[in-house]
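Pasting in a structure now, in structure tokens, and then I'll have a few things to ask.
Right, subunit A next:
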Amino acid sequence: MESVGNLILYFVVALVIVVCSVLTVTTRQILRSATYLLFVLFATAIIYFQMDYAFLGAVQIAVYAGGIVVLFVFAILLTHQPGKDAQRIESSRRVLGAVAALLGVAVCGYALFTYANFCGRQLAQMPELDIAKIGTWLLSTDKFGYLLPFEAISVLLLACIIGGVVIARRR
Partner candidate 1 sequence: MNLTLLMYLVPSLIMFGCGVYGFLTRKNMIAIMISLELMLNSVDINFVVFNRYLFPEQMEGMFFTLFAIALAAAETALALAIIINVFRVARKVDINQLTKLKF
Partner candidate 2 sequence: MEIFSNILIYFVIVPVLTLAGLALCSNKGIKAIRTVAVTGATVLVALAIYLVYLFLQARGAGDTSEMILRSDVMWFEPFNIKLALGVDGISVVMILLSAFIVFAGVFASWRMNPLPKQFFLWFYLLSTGVFGFFISIDLFTMFMFYEVALIPMYLLIGVWGSGSKNYSAMKLTLMLMGGSAFLMLGLIGIYFHSATDGQLTMNVLEIARNNAIPHQWQLWLFPLTFIGFGVLGAMFPFHTWSPDGHASAPTAVSMLHAGVLMKLGGYGCFRIAIYLMPFAANELAWIFLTLTGVSIVYGAFSACVQTDLKYINAYSSVSHCGMVLFAILMFNTTAMTGAVLQMLSHGLMTALFFALIGMIYGRTHTRDIRDMGGMMHIMPYLGVGYVIAGLASLGLPGLSGFVAEMTIFFGSFEHTDTFRRVLTIAATCSIVITAVYILRVVGKLLFGAVQDEHHRQLTDASWDERLSTATLMLSVAAIGCFPNFFVGIIHDSFLPVVKALGAMI
């Protein structure tokens, strides 16, 4: 049995996620869209906290909410005149998109509700997870060691940095 606080928190978070997601993709002002995204990301971070992955939640807030959304906002401000609405999307496109999305949701939902026998699982105990442990795991080669992906990601990020520089450089 969960604590009531936890439950309330969950429902708030779920509500924020659902509502803000929908708003993100339906609003015609792109800046608002970015803002709603920010809310969704925050809500997601809260889920991570609920799951006891505090570090992940922190990363989510810092990188996503703090970094990416800021980037979005910058990009939007650079490419748009503020206050100007985007064009209305033609209805056929909207309907098609909606049908595709809803169908996808329906199929996945159907699958979830019908076949996923693990869906009723409760939250189990989890060993203590501190940052030191995460750091060790990230750089170890043992079981649960993630050195290789870590390095791969490093290289990738490096490539991205270089790519970013190349792209952004004035010709």
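In this section, a residue touches a chain if its C-beta (ideal position, glycine included) is under 8 Å from a C-beta of that chain, and two chains touch if they have at least 3 such contacts; residues count from 1.
Candidates were picked such that all candidates are chains of the complex that A comes from, given by their letters.
Because the structure is predicted, anything quoted here is derived from the model rather than measured.
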{"item": "Selected neighbour of subunit A [touch, this complex] from 1 or 2", "value": "1"}
{"item": "Complex contact set, residues of subunit A against candidate 1", "value": "1-2, 6-7, 10, 13-14, 17-18, 21-22, 24-25, 30, 33-34, 37, 40-41, 44, 47-48, 50-53, 56, 59-60, 63-64, 67-68, 71-72, 74-76, 78-80, 86-87, 89, 93-94, 96-98, 100-102, 104-105, 108-109, 112-113, 116, 118-127, 129, 137-138, 144, 146, 149-150, 153, 156-157, 160, 163-164, 167-168"}
